[in-house]
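Note that one protein chain is taken out, while the other chains of the complex remain in position.
Letters A and B mark the chains as written, and numbering starts fresh at 1 in each.
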Amino acid sequence: MSEITSAEWTAILLSLRVAMIATLVATPFGIALAFLLARRDFWGKSILDAMVHLPLVLPPVVTGYLLLLALGRRGFVGAWLAENLGIVFAFRWTGAALACGVMSFPLLVRPIRLSIEAVDRRLEQAASTLGAAPWRVFATVTLPLALPGILAGMVLGFAKAIGEFGATITFVANIPGETQTISSAIYSLIQTPDGDAAAMRLVLVSIVIATVALIASEWFARRATQRLHGN
Amino acid sequence: MNRIAGVFAALLMLSGTALPADAQDKTVTVFAAASMKNALDDIDAAYTARTGVKIVVSYGPSSGLAKQIEQGAPADVFISADTDWMDYAIAKKTINEPTRVNLLGNEMVLIAPKDSKIDKVAIGNGFDLARLAGDGRIATGDVKSVPSGKYARAALEKLGSWQAAEPKFAMADNVRAALTLVARNEATLGIVYATDAKVEPGVKLVGTFPAGSHPAIIYPVAATTTAKPGTTDYLAFLRSMAAKNILEKYGFKFLLSPTT
Partner (left out) sequence: MLRVDIKKQLGEFMLEAAFASEGRVTGLFGASGAGKTSLINMIAGLLRPDRGVIALDGEILDDTANGVHVPPHRRRIGYVFQDARLFPHMNVAQNLDYGRRMNGLADDAAQQKRVTDLLDIGHLLDRRPGKLSGGERQRVALGRALLSKPRLLLLDEPLGSLDEGRKVEILPYLVRLRDEANVPMVYVSHDAGEMRQLATQVVMLKRGRVMAFGGIEVLPGG
């Protein structure tokens, strides 16, 4: 098995960049939603919960197509964004990041929600008697205690984002250097005569990244339990 | 807490710079029919060596590419494997019409896996493709949209072979995917371009479809309405002697008189 070529490196680096941005940007939203679902009751809560989990259940191509309809250059939101703010998602790496973020969102929210639920509310009560306003209770008690769970969710979301294919290729196609992630590159390569060696290299890189991500996620999850027991 | 926010911000900035700043001005983005892959890669390498301009190519079925361009994909050049999809793109006002030229021609061939027991056949009226395929599948591009599939169907209908053979078809995303199916022995037969059969050592040529059995295979090339300035130079290169030599080496018919 020979060296990784420049085209392959481009795909790998693009995948890493897209997945990192997708995860980092999705995380604040993930925390906010996880908090709402864990700690608040409101009309429409189960609908919100269902919508958060939709990308997990819908065929990825459907999600990608919906993104295209809404945020493509001629989509009802995308057209406005392009004209007024010059922001374009379709067929750009930003769109790849968006598609990956959307697809990995359910996997991000779940562990965060669970870790927030696991934070002892009695500790939050104690904090409020010590003068902490609700947002400060969240920032100084809830969030730090939920942090390892948040990190576990982020790593899981990252692993999903790196592997995302269906929604990405539908929304942003397969443009080398711009939207050709590891998955799309492999997809192209297996359709090419003598692309098999290159495909294999990328497959192995994929497996390594995914394995590392899963191990890291496990480690953070264990840290979460330790932390809650004050060790 | 601040420490965490700091790490977060650092990661965000790091990923923003993970790739070198898009040298957008010094690239030309080409959306090309899948069958162009090997030939066009060579041409692009020659062009980059000559001018330093990087060519980024997205290969795919002409149908898919035309629709992506319609949806706003940032292509500078569109090379289609049939005139239908170029006309479609023109109708959708995504093509700079005066730049359109019919650049290449090709042939449809019947292929089988390299080790197949199927021997050469003459393809003419009444050709019994279904019997030749036996229990196996016939791979080709989607006959509803992909140019190679459309040509295949047109030819088989003309020759009277379509009805019997249709149930045995395995339709792939694009012609190269069909080619790979045959090379991997997943399909007993395949209908692809002559130029595809040439580049895949895993298949052998079993027959050629007579030119009259299908609409003339024409590959139009054009610049899109959003093409960057450097595109004109690239298009000129595609019409040059250097490009012609490469294309003919791969089995394409060059339909124009080459410049320089």
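Quick note on the criterion: a contact is a pair of C-beta atoms (placed from the backbone, for glycine too) under 8 Å apart; a residue touches a chain by one contact, two chains touch by 3 or more.
Given the structure is predicted, the values throughout are model-derived calculations rather than measurements.
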Quick one: which shown chains sit in contact with the chain that's not drawn? A
Candidate in contact with the missing chain, chosen from A:Ala133, A:Ala197 or A:Ile215: A:Ala133
Missing-chain contacts on subunit A, rising order, are 120, 122-123, 125-134, 136-137, 140-141, 144-145, 227-231
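One rule holds for everything that comes next: only the chains that are shown with their structure count from here on.
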Whole-Å distance, subunit A centre to subunit B centre, using C-alpha means? 33
Residues on subunit B engaged by subunit A in the complex (per definition of touch): 1, 4, 8, 11-12, 14-16, 18-19, 22, 27, 29, 34, 37-38, 56-60, 64, 68, 71-74, 173-174, 176-177, 179-180, 183, 199-202
Hey, which residues of subunit A end up touching subunit B in the complex? 10, 13-14, 16-17, 20-21, 24-25, 27, 68, 72-74, 82, 88, 90-92, 139-140, 143-144, 147, 173-178, 180, 188, 190-194
